[in-house]
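Below you will find the structure I want to go over with you.
Yeah, one chain of the complex is gone here, protein chain that is, but the others are all in their spots.
As written, the chains take the letters A, B, C, D and E, and residue 1 is the first residue of each chain.
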Amino acid sequence: MVSAVINGLLTGAESGDDVTDSPLKGLKDQAGIRHHWINSGFGALPVNSLGQGWNGEYVFNSGDLVLDLLHNFFLENGARMAKIRVYETTDHPIARQMLGYLFVRGGVHALAYAKALEELTGVDVKKMLPIPNIPDADFKEARRFTDQGMHGKLYRFSETDFEGIRQLWTGTHPLDGTPLEVIDGLPETAGGMADPPEAPAVSSPGLHPGELAEVVQKLMRTM
Amino acid sequence: MVSAVINGLLTGAESGDDVTDSPLKGLKDQAGIRHHWINSGFGALPVNSLGQGWNGEYVFNSGDLVLDLLHNFFLENGARMAKIRVYETTDHPIARQMLGYLFVRGGVHALAYAKALEELTGVDVKKMLPIPNIPDADFKEARRFTDQGMHGKLYRFSETDFEGIRQLWTGTHPLDGTPLEVIDGLPETAGGMADPPEAPAVSSPGLHPGELAEVVQKLMRTM
Amino acid sequence: MVSAVINGLLTGAESGDDVTDSPLKGLKDQAGIRHHWINSGFGALPVNSLGQGWNGEYVFNSGDLVLDLLHNFFLENGARMAKIRVYETTDHPIARQMLGYLFVRGGVHALAYAKALEELTGVDVKKMLPIPNIPDADFKEARRFTDQGMHGKLYRFSETDFEGIRQLWTGTHPLDGTPLEVIDGLPETAGGMADPPEAPAVSSPGLHPGELAEVVQKLMRTM
Amino acid sequence: MVSAVINGLLTGAESGDDVTDSPLKGLKDQAGIRHHWINSGFGALPVNSLGQGWNGEYVFNSGDLVLDLLHNFFLENGARMAKIRVYETTDHPIARQMLGYLFVRGGVHALAYAKALEELTGVDVKKMLPIPNIPDADFKEARRFTDQGMHGKLYRFSETDFEGIRQLWTGTHPLDGTPLEVIDGLPETAGGMADPPEAPAVSSPGLHPGELAEVVQKLMRTM
Amino acid sequence: MVSAVINGLLTGAESGDDVTDSPLKGLKDQAGIRHHWINSGFGALPVNSLGQGWNGEYVFNSGDLVLDLLHNFFLENGARMAKIRVYETTDHPIARQMLGYLFVRGGVHALAYAKALEELTGVDVKKMLPIPNIPDADFKEARRFTDQGMHGKLYRFSETDFEGIRQLWTGTHPLDGTPLEVIDGLPETAGGMADPPEAPAVSSPGLHPGELAEVVQKLMRTM
Partner (left out) sequence: MVSAVINGLLTGAESGDDVTDSPLKGLKDQAGIRHHWINSGFGALPVNSLGQGWNGEYVFNSGDLVLDLLHNFFLENGARMAKIRVYETTDHPIARQMLGYLFVRGGVHALAYAKALEELTGVDVKKMLPIPNIPDADFKEARRFTDQGMHGKLYRFSETDFEGIRQLWTGTHPLDGTPLEVIDGLPETAGGMADPPEAPAVSSPGLHPGELAEVVQKLMRTM
């Protein structure tokens, strides 16, 4: 339901830094969401492909555990469908790399909900997977991650988080027998925070270089 | 997601017919959706318990058949949960009778989606039912309908509608062995159109009795 | 207010069936609603030209009969205006054919509301028609239907539906004298259900051909 | 569609001025829109009876003059219906006085649109009025204004505003023959700006009396 | 938050007047909001760059004066940022001229809120301006207005409007020392009402020239 908007895809979209020289003119005639750069410059936004923000009403929490897990099982697969469609829409290598990663990580979540439903109802829900019926490994950008066994790894911040998860996330992956393991800490593949370049055409960060240097100096003196 | 608003529940809510005599004053101090009678009088509305209208975006139609059936299977059960909560909120006998009927009919739809998913994926989805885990027959207002075997009947307008449904809706009900049958035509229990009384306090239908008689006479002469 | 989205207009929009080969790339750079194919593939959606779903709040039901008819009279004409604008936007022959049909059928509804208002208020509302002031017959794609007198035919499912309608829908069409008649049953021109082709690029229907054959066989055995 | 929210209706709703003494507790248990005083104190808001803000999409401006007038003619009457319902919901004398005034003024607008439609289409639209079918003069709070002939007066800021209006707003009122006249300037009955009392319980205006005096003094010195 | 939609930018967008000749076809393939011309022809709309209407919920009126002024101070600057982005997106001379005017007028409002906050809190808020950090005078289309000292003029309808404003809007502009003055009446630069040409392709005004003449004649006779 909520499509990813990729941080940095607009990076470099301007023609020059001079705001009086129509540096965003090239964007106007492209299909896309003008509201994005008019209001938010080149940053990432938590909005869908209609420009609608993520909404707290998307959280489904009825209290009934089976129903809640069923919803989330559906949701993970619905998201996988939408991400596959986005993948089909672009051949940009960074976008596809990111999507390949998301297929694998989203697949872990779908399997986890399936296993939880199986525990509670005895129904072998995981046999429905993958939905849509295309294994992650069919996408070459995902294969890099399945080759590392990432479709079998569930991450948590520390061993005191989600203490019951180890009992559930056990056994092997139904598609290829990869062992399922719970990892305490961040994925090794995790990158750092994005550090996008300054973009004066959209007033980012909104200070002249001299001003910024001055602020930094002032801050340093307070240490 | 969409709660039922019951036709006729506001019928008789006015105190008298004289609009200058505050006939709706009693409603103002009750918890409820004032927007309902201010804009729509005492009629039924396709809105939820926040007063938000049913929305076409609720239709999930991704193209992927398994995903679409999974969504609708979830939706029927989510609706059943909400209807049970409404049932728990009222002891009005007509409201509870209507809800008892809806539990049974919604249960038929949930089972139909479960059986379709089973055909496509081999997973015994129907074993998850009922969700929430309370059989229809536990509600005395539903039992009247389960006693007639209505939880096993799927209705269609005629034998040329949904021609494939007969292959799917076959066998017996997983909870009590009631035979599953496809009925061509309306349920015997179907009532006629509601014929709510005039409600001058909300200008319904908006003509003085004399005017209405005159219109009817004029129309009759044209026959 | 609600623009039609035409079933099948996206049919064939993909380039090939291989999801790893960016088959939807051609769509990305066209003006249009990306949210449509990302979430719903090539099917029809009940959404307007901003991608917003049809909403139950569009139903105007105040209880006051004159006001409700006046609203619907406006609504039919507003819809006609929007459809004419869509017509002006495209020269796709199928789209224009469908619009021509809708002009004629929508015109019947506008005239019906006008006649009902006239009965109740004595005002010759139908003299306002057509709105916008362009007769259906000026559109060659509509003329095919006006030549068959379809602007004078009001359909209902059977003679027991809307029993009073025959008294109202009587006389002749104010524009060209075509007799007004109530037809019990479907229009002769009604087509069957659309049967769009499989579209593997958007996982429709989401099964491999072999799987589908197997499902069908299994279903046949149960008969 | 948009219900009036009355300036000042919450005035005095607090119990005392001490914010640590739950001065708004009495409001919590009344039916009403809590969001109003939580976010906006006791002021007036341009929201409807669901708390939804007035929306620019309510402006109907299709370009087609007949259609636009027809929309606005409907809208004025729909608003009259909602206002009558609000009137029926309350016997608060100030609220009813305000509504009585609005019935009369809204009736002028409905008649103006009716007359414009008649000029353009020749249809005697004004014969439909009043909608709902209750004359303003039936409401004693409106009669005070009809007795002054206010249902025949159309106001504009000056004689250079809406120059064509004098040709349209001419003749007599269809219900009682009151002469129609265009007035240049404000109604004599117009009050001044509301001057609601300070309401420390909701931080209005948000300054301690001493601070306010100081600010005023400082401002005076700058004159 | 709310982007300006410029009256007249669609003027002349049609190819010819014949509605049966796809006069709006050129618009379909441009990036832009199709919903605009389908529903509203070529007129201006109070909607943002997603096509969402201005909403009454944008009015922030908490009762706390400092908080309300702080909100509006933010809002004026946020609007300035969005308008600068729109400016960067186009080199259309009329659009840029209008934006240049809006930079200057919006800047007056931002400064007025800053001065009011300073009076109430003693904080020199105006020192934050301009936000984004580009003076109006850097835009050549704005310089025409700053050269006339318009960044120092606050307009009100008459000397009885906003009586306190003269105490606040006093002194000189913090950027260039232009004297701040309150003007009673409209700006000399104010144009008249826009008088867009007829646009038969979108049924504006929806009457044939002969009909219009007839209506005007009829109206004249009533004088």
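Criterion: a contact is a pair of C-beta atoms (placed from the backbone, for glycine too) under 8 Å apart; a residue touches a chain by one contact, two chains touch by 3 or more.
Because the structure is a prediction, the values reported are computed rather than measured.
K.L.:
Taking the full complex into account, what residues of subunit E touch the chain not shown?
P.N.:
The list for subunit E reads 60, 62, 64, 66-67, 70-71, 73-74, 77-78, 81, 117, 121-125, 127-128, 131-133.
K.L.:
What residue numbers in subunit B mark contact with the hidden partner chain?
P.N.:
These residues touch the chain not displayed: 1, 3, 30-31, 48-50, 81-82, 84-91, 131-134, 138-140.
K.L.:
Which residue numbers on subunit A touch the omitted chain?
P.N.:
These residues of subunit A touch the chain that is not shown: 39-43, 45-47, 52-59, 61-67, 119-120, 164, 166-168, 170-171, 199, 202-207, 211, 215, 218-220, 222-223.
Simple rule for what comes next: only the chains that are shown with their structure count from here on.
K.L.:
Looking only at C-beta pairs in contact, point me to the busier pair out of D-E and A-C.
P.N.:
Looking at contacts between chains, D-E has the larger number.
K.L.:
Using mean C-alpha positions as chain centres, tell me how far subunit A is from subunit B in Å, no decimals.
P.N.:
39
K.L.:
Residues of subunit A that touch two or more other chains: which are they?
P.N.:
In subunit A, residues 30-31, 50, 81, 131-133 touch at least two other chains, as defined above.
K.L.:
If two chains touch, include that pair; go through all of them.
P.N.:
The complete list of chain pairs in contact reads A-B, A-C, A-E, B-C, B-D, C-D, C-E, D-E.
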